[in-house]
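The complex appears here without one of its protein chains, the remainder shown in place.
To keep things simple, chains are lettered A and B as they appear, and every chain counts its residues starting from 1.
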Amino acid sequence: MQVFKAMLKVMRKRFPSALVYIIVFITVSVMVTKASTKDNKFEASTLDICVFDEDDTPESRALVEFLGKSNDIAEIKNDRKAITDALYYKRINYALVINGGYAEKLKAGETADLFGSYHLDESFSTVYISQFLDEYVSSVNAYLTMGRSADEAIAATEEALSQETQVDMLRVDKAGNSHFSVDFSGYFRYMPYILISVILSVVCLALITMNKKDIRYRTNCSALKNSSYTFQMFFGSFLFVFCIWLILIIIGAFLNEEMYTGRAWLAVLNSFIFSMVIAALAVLISSFEPKDNIMSLITQITGLGMSFFCGVFIPMEMLSSGVKSFARFLPAYWYVRANDMIAEIEPYSLNDVLQCYLIQLLFAAALIFVTLLVRRLRYSSASIGSAVKKAAANS
Amino acid sequence: MFLHILKYELKNGLRTKDLIIWLILFPIGLGICFKVAFGGIYDKTEKFSTIPVAVVEESDNAAFRQVLDNITSADDPFLKVTYADRAAAEKLLDEGEVEGIIFSGDKLSLTVKEKGLPETMLKSFVEQYTVKEKIVTDAISTSPEKAQEVITALTENTASSCKEIPLTQGNPDVYIQYFYNLIAMVAMFGCNTGMHITIQNQANLSALGARNNCSPAHKSVSILAGLAGSFIMETFCMILCVSFLAFVLKVDFGERLWLVYPAAIMGGMLGVSFGFFVGSLTRVGEKAKVALMTAVSMLMCFCSGLMLANMKAIIEDKLPWFNRINPAAVISDSFYCLNIDEGYERFISKLLTMAAITAVFVFLGFISSRRKKYASI
Partner (left out) sequence: MEKTVVSIKELVKRYGDLIALDHFSLDIYEGEVFGLLGPNGSGKTTTINCLLSLLAFDKGDIEIFGKKMTPVSYDIKKEIGVIMQNVAVFDELTVYENIDYFCGLYITDKNKRSQYVEEAIKFVGLEDFRKFYPKKLSGGLLRRLNIACGIAHKPKLIILDEPTVAVDPQSRNRILEGIQELNRNGATVIYTSHYMEEVEQICTRIAIMDKGKKVAEGTKDELKRMIKNTETITIEILELPDRIKAEISSLPHIYDAQYAEGRLTVSCSGGKHNLIRVLDVLQKNELSFGRVYTELPTLNDVFLEITGKALRDKEE
């Protein structure tokens, strides 16, 4: 186990740099997890709205008050730049202007040009509030048509619009209490990016040191069997990856504020399998002996690329079908799929989850196979011979 | 002397193929990746597609059925309705065949499984119906003679009551932010060129550094020449990167594309000076420096929304000052301002912020790498 031991020593030496990555990525994942709990809420959350009431009539004030019931009214200086800033930095979601003559027009049954809204970009809140205003106006109109007074019409409209539609979340429990909330699945969802970045940057650094030409030639000259060498290298990488994975899982348990139970274990297993796939990928990449900065390039491309293509950063449903069918050839796709199923973002089926596991394992096997092939081709004595000849021809 | 070092700095830099790959191929690769991944998103989120929904009729509700029939018989229906009993509907929902179940009884209620766009649409559909139903009921009960008029008023397509006052002539696509952040990331990666200046000039980091230290060239001059060389290289890379995004990938930077270039170049200089600063830190090994630099610049890019677009908004909420000084955020904001703002004040203030941060990094780097002896080589 000499190779293995040496490798651990090299990795220990590389550990401080690894630590920098680990700390940064853990910070990222904590932020992501915290962010995603806020982000996924389906219930129409309260929006921050600022209103510039240029009409200033009882009718307009009634509207402002009604808006304030389900939203927060923010005070912003009536200044184009200030509004742009506030919208841009999302301090407010919507900037509404109630145009002068609002009350008159409303009473007259006119609907056009009652309001203005400062428009920065197309967002959900813009559409939502605009729809709400349309509905408000047409409802008031309808009551006015019924012959009611303006006050009555507004009151009735408020009543009508205040009706709550009951929305239930379906939770069909198949594996007992699943104990894997949609919110917490975010932590596992972003894990591929962290795993890819940390593992590739650390394991490859260590492996490239081991694979350095001079050291490799020397190892090749020794009595150690090539297969044993490769095996020890895989073993060392997997062990290191296991440690990284363990750290992430333990931190996950702290973030979750409880030990994993029930279905959460499936997610844990899923992440373990994915780590192994990445470990195999790291061994393969390092077989090509990239230089240090090329290595960071590969790490970033793999990490960011896979994450964007496979729905780590953007929900999969948002991706076009072309991207999705391409993503099938990437292991992270199957990881995310399994994770979505476990979190019941997609319909849960144990068989399908197992299938995703299996496909990831196949990726790992394929990567190992390719690695062996590459090592055989690149490092065989024949290629050393030709390398020597090449060097001789050059000098 | 300055020109002499600069000349060789550039020669050396242009022949360092790794760096070229870093700074040129990387944004091209990632840009294509973004383009492919986001290409369809804007359409996908903006356009309605048909939402499959199950309807469970708990009691007879002819009016609702009538509405549903009207919708489904339209040319481009936004709902695909399946009538089912409760158990069957739940099974459909569980298997993902439908997005939600509408229980139509005396009151409508909705059951969904996920939190997403289709569900929100279903909810607002149900709410609108409920409101209209209430109005019609009120109309029938209070003034039945006007009922027909009311219904017509409710169903006719009225002009939108709200007129948008555009604050910008720019590109409203929010996903363009990813490209801003991509440029910011490329700019931050300029730190790789910045770092090698210090490595080449510090005797304890390389043999070359030792030799350069023995020469009579003033250290400040050779550092300045190195910085200038890196700035020029980075400028070249940024121009290439922006041009590629703007002309090959056809990313829309708004009306003032020519101003995107100076902003990107300024960002690139910021990146170089950041690398120069990290490189000049004493007591940190070279590998650790690279790791620190890469990790910190990735963290900056993350906080600026490279991975998650709403990260910046979250930080704006919690730590607004960080967005003002996070180099990656400042760089990507400058493009945003250019796209969104009509005036130039904010854009200029972002440029000034970049210049200030650059100056601080260069200054600190100079302080810690000024002519000195080393404890060990």
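Methods note: a contact is a pair of C-beta atoms (placed from the backbone, for glycine too) under 8 Å apart; a residue touches a chain by one contact, two chains touch by 3 or more.
Please read these numbers as outputs of a predicted model, since none were measured by experiment.
Undergrad: Sort through B:N61, B:T111, B:N192 or B:N212 and give me the one touching the missing partner chain.
TA: The single option touching the absent chain is B:N212.
Undergrad: For the full complex, which residue in B:N12, B:T142, B:S349 or B:S368 touches the chain that was left out?
TA: B:N12
Undergrad: Of the residues in chain B, which ones touch the absent chain?
TA: For chain B, the residues touching the absent chain are 1, 4-5, 8, 11-13, 15-16, 203, 206-208, 210-219, 222, 371-377.
Simple rule for what comes next: only the chains that are shown with their structure count from here on.
Undergrad: Hey, how far is the Cα centre of chain A from the one of chain B, in Å?
TA: Roughly 13 Å separates the two chain centres.
Undergrad: Enumerate the contact residues on chain A facing chain B in the complex.
TA: 14, 16-18, 20-21, 23-25, 27-28, 31-32, 35, 38-42, 44, 80-81, 83-85, 87-91, 96-97, 111-124, 128-131, 133-135, 137-139, 141-143, 145-148, 156, 159-161, 163, 165-172, 182, 193, 197, 201, 205, 291-294, 296-297, 300-301, 304-305, 307-309, 313-315, 317-320, 322-323, 344-347
Undergrad: Using the touch definition up top, name the residues of chain B that touch chain A in the complex.
TA: The contact residues of chain B facing chain A are 18-19, 21-22, 25-26, 29-30, 33-34, 36-41, 44-46, 90, 93-96, 101, 107-116, 119-120, 123-124, 126-128, 130-131, 134-135, 138-139, 142-143, 146, 149-150, 153-154, 158-168, 172-174, 192, 285, 287-288, 290-292, 294-296, 298-299, 302-303, 306-308, 310-311, 313-314, 316-317, 320, 323, 336, 340-341, 343, 345-346.
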